[in-house]
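Every protein chain of the complex appears in place save one, which is left out.
Note that the chains are named A and B in the order they appear, and that numbering of residues resets to 1 at the start of each chain.
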Amino acid sequence: MANLSVEFVLQQLLNGISIGSIYALIALGYTMVYGIIQLINFAHGDVMMIGAYVGWYCTAVLHMPFLPALLTAMLACSLLGVVIERVAYKPLRRSTRLAALITAIGVSFFLEYGMMFLVSPQTRTFPPVFPQTIYHVGPLNIKYGDIVIITVTLALMALLTLVVKYTRIGKAMRAVSFDKDAAALMGIDVNNVISATFAIGSALAAAAGVLIGVYYNTIGPLMGIMPGLKAFVAAVLGGIGIIPGAMLGGLALGLTEVLVSAAGFSTWRDAGAFLILIVVLIVKPTGLLGANTREKV
Amino acid sequence: MRWTKYLIWLTAAAAVYGIVYLLAHVGIVSRFFLLTMVQICIYIIMALGLNLITGFTGQLSIGHAGFMSIGAYATGIFVVTFGKPVSAALTELWGDRGVTDVAYYIFILTSLAVGALAAALFGLLLGLPTLRLRGDYLAIATIGFGEIVRIVLLNTKALGGASGLPVKQSVDWATAYWLMLLSVVLVYNFVNSSHGRACISIRENEIAAETMGINTTKYKVMAFALGACFAGLAGGIYANHMYLVHPNSFGFLKSFEILVMVVLGGLGSVTGCILGAAVMTIMNNVLAPFPELRMIIISVLLVVMMIFRPNGLMGATELRLPFRRASATGAEEGSGHDL
Partner (left out) sequence: MTSERKPFLSIENLSQSFSGLKAVANFSMQMEEGELVGLIGPNGAGKTTVFNLLTGIYVPTEGSILFRGEKLNGLPAYKTAQRGIARTFQNIRLFADLSVADNVKIAYHQHVTHTALSSMLRLPGHFKNEEIMRDKALELLKVFQLEDKAEEQAKNLPYGQQRRLEIARAMATEPRLLLLDEPAAGMNPQETQELMALIRWLRETYKLTILLIEHDMALVMGVCERIYVLEYGMLLTVGTPEEVRGDRRVIDAYLGEEVT
């Protein structure tokens, strides 16, 4: 807390926005899937991890530039997301919440330890895909990576908003999340919509994975657990099932974490995130942007 | 009539104890076998507690290892703080005689009770505010709780912090075994009573239960506190047997493993979760040299299980001995199926 200058605060704010936008990208997938099939897709953080590995393979082994690598990772993970849904979640669509939740945790462990088995538990180093330039804007040090993260996130969020608002599949998604049976009666192919949701959510997670890889330089098979859990916290914070809520929640969480670290409690950072989670769940379980609903008797 | 059943079970339990004791004495069973046995006992107690919360009362909890760590640390600190002075005082009082050992053993049992009560207290504290949450939300809150406990312990220097808390070994397999049996009897008696049925009615239909005069909040908190209490007891046995208590031994993974035991065995089945805990512990130990493969097998098993047998191997039914099947609505049945 030594030098609480304006520059320091602005710098932390910038870091918070960078981390927060990554959380937001992951949180979007959680929220979209929850909105459509009321499932907490625990494997989502691990899909992000796979995305990071695909991105690593593309850049480190195939020497692709950043953008093609990002797109390849997104494509690969959207396929993975669809496969996971079809194989593991679809047979459980009519079963209990507990069964679905446990399956999701099972898939999560399968991805984590399957990757460990395949590519060894060691962490890997991402090649420097960006110039290590640091721009000095006034008192601020802006890394090239910060700019990329924020730009990519904003672009993807804008794209997602457009897709959900204006395309056929986006409208179908909103219809299914409102009432699955009614949507089916109106001729919407619910299975396709659910697959599309998983594809889009997983692609966003893959993008987050690649961004984390290039930002922190190292990736590992268990890298998805903590960001995954925290992105879920972000989704709940904003109101699960609500797309703008996930963005807001992600940013809020990122900023809080940076604040806790900057105040000198960096080892307590994760506890802070979970404390926020519990408090939000108790005080307003529907999240910042959620509306209250009640069970019909 | 009801006492003959107790006698049969007690004889069987004593017979198992006698056989293992003899084999261990002669040296036929290895230390590894005895360690596995203690682990099985610890996990059975854990699974029983979680089954009360998730299987019988229907409240999804994935933070059970958090309660275990609270029990382990409470017991550990109690033993570390008072162990030496108590031991010294007892030796001064009675010298190096058997009565000293007995008294010290009572002290160790007290430490286990301290662990169990500390965990129960936390169960109460967590239970009260989070009970308004349903299903997934409660699960997430309990994960958060477990992680918070772990991080707080890691950051508390007074409790050993990241290097853990070393505790002398003073509980052997026999104590673990008898405490496990005691836990089984207590849980079985609870779920086969009016109070247990009140818990089950919440799982079956919360609104109907409330309308029939069941104070659902009270019973949910009771299930949470009782479940946490057993987890604390298991943690205490762990602390007194495993030499070192470390925050990372009680992470999300552990909570999840216990959930798997309960789910595989059967949500709402006492015998099922005993079976699940035993099978999983043995499998874990056999596959210990291949950690990745172990997790892959467990996760695939879990997904397949959820798809084809979502209520676990046993469902909510109990494994029964053939001679008990005769009484359907007889006097025995009405008094609750006693163990």
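By our rule, contacts are C-beta pairs under 8 Å (C-beta built on N, C-alpha and C of every residue); 3 or more make two chains touch, one makes a residue touch a chain.
Note that this is a predicted model, so its numbers are computed, not measured.
A.B. asks: Using the definition of touch stated at the top, determine which of B:T11, B:S30, B:T156 or B:N205 touches the missing chain.
C.D. replies: Residue touching the absent chain, from the options given: B:N205.
A.B. asks: Among the options B:R134, B:K168, B:H195 or B:R309, which residue touches the chain absent from this view?
C.D. replies: B:H195
A.B. asks: Which chain B residues would touch the chain omitted from the figure, given the whole complex?
C.D. replies: 186, 189-190, 193-198, 200-201, 204-205, 207-216, 222, 316, 328-329, 333-336, 338
The definition used in the following text is that only the chains that are shown with their structure count from here on.
A.B. asks: Cα centroid separation between chain A and chain B, in whole Å?
C.D. replies: 35
A.B. asks: Where on chain A is chain B touching in the complex?
C.D. replies: 38, 40, 88, 91-92, 95-103, 105-110, 112-114, 116-117, 121, 225, 229, 232-233, 236, 267-268, 270-271, 274-275, 277-278, 281-282, 285, 295, 297
A.B. asks: Provide the residue numbers of chain B that touch chain A in the complex, in ascending order.
C.D. replies: Interface residues on chain B, with respect to chain A: 54, 60, 62, 129-130, 132-133, 135-137, 139-141, 143-145, 147-148, 151-152, 154-155, 207, 252, 256, 259-260, 263, 267, 291-296, 298-300, 302-303, 306-307, 310.
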